[in-house]
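Here the structure is laid out as structure tokens; the discussion comes afterwards.
One chain of protein is taken out of this complex; the other chains stay put.
On to subunit A.
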Amino acid sequence: MSSHAKGHIRTLSLVAVLSLVACDGDAGKTAQDSLPTTGGTLRVAFWDDAQRCVDPNQVYWIETRSVDRQIADSLTDQDPATGAIVPWLATGWTVSDDARQYTFDLRHGVTFSDGAPLDAPAVKTAFDATFALGAKSVLGLTYLAGYASTTVVDQDTVTVRFDRPNAAFLQATSTTTLAILSPASYRETPERRCAGRIVASGPFVLDEFTAGKKVHLTRRKDYAWPSPLVRNRGAAHLDAITFSYIKEASVRVGSLTSAAIDVVWPREPISEPDQNLIRRTGGRIESRPLPGVSYQLVPNVTSGRPLADLRVRQAVQKLIDRETYAATVYWPGYPVVASVFDSTTPYFTAQAAALAHDPDGASRLLDEAGWLLGPDGYRYRDGRKLTLLDPVTAALPGDQLIQDQMRRAGIELRLMVVTAAKRVDLFAAGDFDLALAFLTRADPSVLGSALDQAVSKQGTARYSQDPATAAKVSALFAQGLQSIDPAQRGRAYAELQRYVVETGVSFPVCERVQTVGLSPRVQGFAFTSEAFLRTNDLWLSGPDS
């Protein structure tokens, strides 16, 4: 099967122009009749930057990927509504039937902010350099899995080859991780790129990056090649954007309500009282589940451990009350997790029945497995207590809720509080019963880095499946990458989701939702497909403060 997207871009541009004329959509009700005003500085507050690197090719920190989206463009873009890949710096592409060869036609007239043209050699330089980063780009490693070469066909055509099928690569080209930097940037060392020596083709230019302290971006006046998903076809409305870092949640929200900043962008969902506070002061909340691996616990099925028994795993699956978790740890109406993927992930299929809360069914399974209730309310078999070891860095309310849900059925969930480094050691050594997994990417292949023994060395992959289960899981992951035919990928990932939930290879706990608090001035806010910030259409109404 071949896909060709040339000409597609013209239609989408037309749609964008029409919707601008109609002036509908997400401009917000206060500004429905007014056209966007140009100017002003958007002030965004994150919570932290622990990776301390701004180079999009190396960044895995989700907040910094929101910074990078304003600076750097990608070959393609992904529609947040449908997950479809649409043209951007590439006007079209063809993919070989075996998903090993991708040919991109590049857009004319795109330049980096240092004046260099974005052409085929520039794309080759970027992909080669990103692949060469190796471990310095943990995401790049999986996005470019099997990368063999990029060939310059002519000035505006490149062919990327893989030595094994990589059907997820098309989505990868839409990410900031595979954003194209100027050839001059790749003459800098990776360390200097991390520290801010990067030039790209985005609507904003990076002026200052001090990790965890301040990022300053200025508008590029001659920007004219936005993604078709953007309404504004030219330079950004904002003059500049600053990103600051505020660790304490109450100070963050207070800064928003006292108009010291315009956007709060924390990692943990904004609490319900804080959301109400923001709304009371005229602000609003935007949210989008982070696509990719949902927040989940993965078992250690090594023989001798309690979760080696399928019936115990199925019991645990039934004992997690996900509706209560979403409503109490977060708030009523918070999305309830329904798969190993968050609902915004392409090819997500709900496994609601298999994930239903069923304590009676769980008790029957545990009885059958020989774990019988003792006088102290816990279950025992051959004198051994049914204890599950869960290494955590802090016993959070959600962990304690699951601990309680397990205790009601007679399972002791032991929350062992350790440092982050110690937990890495425990996960690697298999010294646990439940390990944590989550990862953001708007393609289901991302679960492979947590569960697929064929590609991942992680403890969550190594210990969660016996050889027979692992063979089946790896085969399904491979099927998902073999062809870019959506029907075939869809079948593989639907079967994968059903299989890992039913056999207890993973226990989904909750969706990860990116919540953002906006001041009343912010208009035209948009999320990218991966729930990052996109500011092309964003503008500030009212007086500058």
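Remarks
Keep in mind that, in the parts below, a contact is a pair of C-beta atoms (placed from the backbone, for glycine too) under 8 Å apart; a residue touches a chain by one contact, two chains touch by 3 or more; residues count from 1.
As a convention for this text, contacts and distances are computed from a predicted model.
Considering only "5-oxoprolinase subunit PxpB", "Peptide/nickel transport system permease protein", "Holo-[acyl-carrier-protein] synthase" or "Heme lyase CcmF/NrfE family subunit", the record for the omitted chain gives "Peptide/nickel transport system permease protein", by its UniProt protein name. Of A:Cys194, A:Ile320 or A:Leu386, it is A:Cys194 that touches the chain left out of the display. Which of A:Lys221, A:Lys247 or A:Arg414 touches the hidden chain is settled by the complete complex: it is A:Lys247. Touching the chain that is not shown, out of A:Arg52, A:Arg164 or A:His357: A:Arg52 (per the contact rule at the top). Only one of the listed residues, A:Thr257, A:Gln275 or A:Gln482, touches the absent chain: A:Thr257. Within the full complex, the residue among A:Ile62, A:Val110, A:Leu170 or A:Val337 touching the omitted chain is A:Ile62. The omitted chain makes contact with subunit A at the following residues, 50-53, 60-62, 134-136, 138-139, 141, 191-192, 194-195, 210-213, 244-248, 250-251, 254-255, 257-258, 260, 419-422, 424-425, 427-428, 438-440, 449, 456-459.
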